[in-house]
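Have a look at the structure below before the remarks.
Only one protein chain is missing from this complex, and each of the others stays in its spot.
Per-chain numbering from 1; labels A and B assigned in written order.
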Amino acid sequence: MTSNALIETTVHGGIHQLRMNRPPVNALDPALCTALTAVLQDAFAQGARGIVLAGGAKVFSAGLDVPYLLSLGEDRTALMQAWEAFFQTARTLATSPVPVAAAMAGHAPAGGCVLALCCDFRILAEGPFRIGLNETQVGLVAPEGIQALLARVVGPHRAERLLVAGHMPEAAQALSIGLVDELAAAEEVENRARIWLDALLQLPQEPMLETRGIARRDVIAALAPERIDLDRFVAAWTRPDTQAGLRAMLARIGK
Amino acid sequence: MTSNALIETTVHGGIHQLRMNRPPVNALDPALCTALTAVLQDAFAQGARGIVLAGGAKVFSAGLDVPYLLSLGEDRTALMQAWEAFFQTARTLATSPVPVAAAMAGHAPAGGCVLALCCDFRILAEGPFRIGLNETQVGLVAPEGIQALLARVVGPHRAERLLVAGHMPEAAQALSIGLVDELAAAEEVENRARIWLDALLQLPQEPMLETRGIARRDVIAALAPERIDLDRFVAAWTRPDTQAGLRAMLARIGK
Partner (left out) sequence: MTSNALIETTVHGGIHQLRMNRPPVNALDPALCTALTAVLQDAFAQGARGIVLAGGAKVFSAGLDVPYLLSLGEDRTALMQAWEAFFQTARTLATSPVPVAAAMAGHAPAGGCVLALCCDFRILAEGPFRIGLNETQVGLVAPEGIQALLARVVGPHRAERLLVAGHMPEAAQALSIGLVDELAAAEEVENRARIWLDALLQLPQEPMLETRGIARRDVIAALAPERIDLDRFVAAWTRPDTQAGLRAMLARIGK
């Protein structure tokens, strides 16, 4: 087992289990994003045959670190760096040469959901846990490429409805619409992820990986820079209604 | 409340409720299409924040006015004008700058279904009401762009099956396959549409509308002239088997 301050890594028979560990809610600041990207690249370099991406006990990841981003004010360079770090992590997951299972023991809103959508397989804790892209609720706009990742799993019209409303379904509904692939008891999600990976590791590896590569071309394509349009996203960040929405959200959750 | 002869308009807190009122079945002749387009554009100009599109008590709209179209014989200019008026209405709905809910208290065949597919959200009366694209049943061919609107909500293979057979599902099946988003008692569909819009109006408006704009690009793209190919459609209209199919349909429904 190797570790760094922010990502706990455990290796079982070729499967690298990575657990984000930035309490209390794995808010995705540049440090956490950069650490996760680095640990993923290390795992690939070490010949990992599969990856489990896990998070906290009640919250997989709450998404981008909004208090941190608000603290940057209108420092466009720092804002761009923070968002670049996040999308670098998303692209590292999407382009993983081996299968990645998201093992979500709790909520996965916004950026937490985006990371899950970049994985091959999503397991969510059963119960009152929510997953989804609630950007409109806090005054943000999910870029076209991120909308495409959601549409790929739930269909274009249902994605439109979820995105426009900023609705995050609970686990049971998330399963029924295909936003997650499996539900499990919270304490079992990581085990289930390993079991799912183990089954793939029984297959002839080269053909399995090549089949996966063909099937996932559109996942990688969705994250192309022109489909994320970070300039526009960061420009929108400083709009008054966006800032108001973000501050209202923080007030609601007691920050 | 403003009105014109063919569209009743009621305004509640920014929501413009438009009810087609051309008895008995809101057959879409050029007068009704032109009136609906004009009332929609007025609503946008007046700063409407959302639109409810409603129709009759048993029939939302029966689609194009076939007796009128047959009365035009082979007058290609008049036929083109009638179809252009209809597609102008469809495009006005699809490109609405604010959300549009179709509140269907009754059947929505053919052109009635097309208008509903151009809206953001579809509520249909529960019960033996049908919605769908039954063009093949009467000797017509739904253009590629219209087929794409259906495929967007029910998937490409299910759209193919419905389109080729000209099958119009009843309300319960329409809901289960995603052709409509919600069922309600017939007398409640307009209320439910306002409630759905009210929820969107609580959100930060600019981000909600921008998210919606991205999610609905393919709806607008489907209605591009080259994907409707009206020349071909109108040329096909005068084919003997099409005319026979249309006259047989009118005989069945007692016209």
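Methods note: contacts are C-beta pairs under 8 Å (C-beta built on N, C-alpha and C of every residue); 3 or more make two chains touch, one makes a residue touch a chain.
Because the structure is predicted, anything quoted here is derived from the model rather than measured.
Colleague: Going by the contact rule already stated, which one of B:139, B:169 or B:207 would touch the omitted chain in the full complex?
Modeller: Candidates B:139, B:169 or B:207; residue touching the omitted chain: B:139.
Colleague: Just checking the interface: what residues of chain A touch the absent partner chain?
Modeller: 99, 120-121, 152-153, 155, 178, 181, 199-200, 203-208, 210-212, 214-218
Colleague: For chain B, which residues touch the unseen chain?
Modeller: Interface with the chain not displayed, on the chain B side: 135-144, 147, 155-161, 163-166, 236, 239, 241-242, 244-245.
One rule holds in what follows: only the chains that are shown with their structure count from here on.
Colleague: Between chain A and chain B, what is the gap in Å from one C-alpha centre to the other?
Modeller: The answer is 38 Å.
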